[in-house]
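A single protein chain has been omitted; all remaining protein chains appear in their positions.
Letters A and B name the chains as they come in the text, with residue numbers starting at 1 for each one.
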Amino acid sequence: MTRTILSLASLSLATLAALLLVTAGCRPASSSQSASRLVLTGSSTVAPLAAEIGKRFEASSGIRVDVQTGGSSRGLADARQGLADIGMASRALEAGEEDLASFTIARDGICVIVHRDNPVARLSDAQVVEIFTGRIADWGAVGGAPGPVTVVNKAEGRSTLELFLKHFGIDNRQVRASVVIGDNEQGIKTVAGQAGAVGYVSIGAAEHAAARGVPIKLLPMRSVAATTANVRGGRYPLARPLNLVTLGEPKEPARRFIDFARSEAVHDLVEDLSLVPALESLAAGEASRPSPTES
Amino acid sequence: MSTARRPSGRSRQWTSDRLLVWTLRGCGVLTGAVVALIAVFLVVESFGALSGVGLLRFFSDPSWHPSAGAAEGTFNLVPMLLGTLLTAAGAVLVATPLGLFSALFCRVYAPTAVARPYRRLIELLAGIPSVVYGFWGLVVLVPLIARFRPPGASLLAGVLILALMILPTIALAADAALSGVPRRYLRGAAALGLGRWATLSGVALPAARSGIATGVILAAGRALGETMAVLMVCGNVVEMPASVFDPVRTLTANIALEMAYAVGDHRSALFVSGLFLLVLVSGLVLAAESIERRKVVG
Partner (left out) sequence: MVDHEMWGSTPARGRTDRLVAAVVWLAATVVTAVFLWILADLLRHGAGQISWTFLTAAPASAGRAGGIGPILVSTAWILAVCLAVALPLGLGTAVLLAELTSAEDAFGRLVRRSLDVLAGVPSIVFGLFGNALFCVYLGLGFSILSGGLTLACMVLPILIRSAEEGLRAVPDEYRLGGAALGLSRGKILLHLLLPAAVPGLIVGVVLGFGRAIAETAALIFTSGYVDRMPGSVHDSGRALSIHIYDLGVNIPGGETNAYATALVLVAILLLTNTAASLLGDRLRGRHAES
């Protein structure tokens, strides 16, 4: 018994020491420098696609790809701080973000969704604004069955929220929400669970969910149906690029992953998630960046 | 502790003993320092917001829209502070009588054959993780409330789920406190011919008061600090609730909801909410301790 205790104690002390050493040792070698692992963080709209691409990339290259969701601004910040090798952002880079390089891997739109059983088939831009700012609080006012509107808004810091509000010219301070959610999937789930709910999410995520039988309905915007085809054709009014972002020019193996994510080898994955492959709408200059010198 | 607990060794073993003592001291310093380290990190990370935004604006700004940064964003934490206090207070109000009655049930009213399994059940309730309570609230309780008053995710849902979670803490503390009531008190009451409730309300409960109070305070601390369950059932809208059917956001839910997405002053402001929480809960813990100490002295 005594010996067991003694050895247990020394063992755990040794483990502790080892852990401390490992902890201290890996301080300089953060995730970014590892050659056999890629960490992607950011937009929850890009994450499912990046994860699928990652799986395929891993199978061919043996490089492990870890994908964490956390919003576009988080993706940009993590890429900047070196917490992630590649950030994911569901919007274009803005002024003041020139230190980052972005690579579009797909395009997507944002649409308003309601429950499938909601008889409302379309909402004008003005009606959307009035619903989200609380001036319309009953479905009866927009041609639906009378009943309270449950407004599903997104939490601060998500680019879907920013793009949606900007498009409609709403200040987030004016939004009167009944529920605040995080990811696209949570928005879809919340709307699917409540007959009177209205929310806005990525078209890709919504179309994908609706195809699987989740009871939601995608409303057209300015009479353009919210479909992948309309995003592809450039007709849909609220479209956005889905980007991979690196600090400066990407290094290996991030470079290889980005090239792979933009190649035709992943178009089926992009389309499976109801997104539009990027190459079709890509600027020529961006596609032909010089290849990196280091191997 | 008496000196008998510290047998002194001979000088030959002096060095190894000293090594041992200092190693143990080192452990003590490390574990004792964790709280300080947490406080330091919260303060350091909050510093950006505290200096850029200023403490006052966390109370006086018109709303909570922090992602625009210190200059343009607004940082009012009051609705969330209120949300935290309301959910916790509601939960304590619901759980205290239930917990107290549960303890009385175990100690006094139930036959032994029932009391023992009931106590085990309370212990099991205490062991269920908060995420399971939250999940159950999300799929069962919220739709149930939504049937009467949409959206369902509301202050009420949060209060009920939290009450369920802290009930075991109160019940077990009250149970322990009642078991500590000296027998002679009860015999005295019986000798006076007091009835059961008269004995309880006049003798046993007052004698167990401080133990029960400590339990309630610790339960309140748990309710204030709970994150996942309230995040899942409260709706998380930053607003002063007008009724129990309105959604609320607590300080904890605010952190969990926005932390992954927050950068710069926004992230820093979330550490400020963490600091608020730490101060609230430390205050409660120290209050509980002072009650315990009074009991020992008195």
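Following the convention adopted for this analysis, a residue touches a chain if its C-beta (ideal position, glycine included) is under 8 Å from a C-beta of that chain, and two chains touch if they have at least 3 such contacts.
It should be emphasised that the depicted structure is a prediction, and the values quoted were computed from it without experimental measurement.
A.B. asks: Of B:78, B:186 or B:244, which sits in contact with the chain we cannot see?
C.D. replies: Result: among the candidates, B:186 touches the missing chain.
A.B. asks: Sort through B:125, B:207 or B:291 and give me the one touching the missing partner chain.
C.D. replies: B:125
A.B. asks: Tell me, which residues in chain B touch the chain that this view leaves out?
C.D. replies: Listed in rising order, the touching residues are 1-2, 4-10, 13, 16-17, 19-21, 23-38, 41-42, 44-45, 97-98, 101-102, 104-105, 107-110, 112, 115-116, 118, 120-125, 127-136, 138-140, 164, 167, 179, 183, 186, 189-190, 194-200, 218, 221, 224-228, 232, 252, 255-256, 259-260, 270-271, 274, 277-278, 281-282, 284-286, 289.
A.B. asks: Spell out the interface residues on chain A facing the chain that's missing from view.
C.D. replies: These residues touch the chain not displayed: 1-2, 5-6, 9, 12-13, 15-16, 19, 22-23, 26-28, 30-31, 37, 39, 41, 48, 64, 66-69, 81, 83, 182-183, 185-186, 188-189, 192, 209, 212, 214.
The rule we apply is simple: only the chains that are shown with their structure count from here on.
A.B. asks: Using mean CA coordinates as chain centres, what's the chain A-chain B distance in Å?
C.D. replies: Averaging C-alpha atoms per chain gives centres 35 Å apart.
A.B. asks: Which residues, counting only chain A, touch chain B once they are in their complex?
C.D. replies: 69-71, 73-74, 76-77, 148, 150, 153, 155-158, 172-173, 177-182, 193-194, 196-197
A.B. asks: Would you tell me which residues of chain B are touching chain A in their complex?
C.D. replies: Chain B residues touching chain A: 62-67, 74, 143, 146, 150-153, 235-238, 247, 249, 257-258, 260-264, 266.
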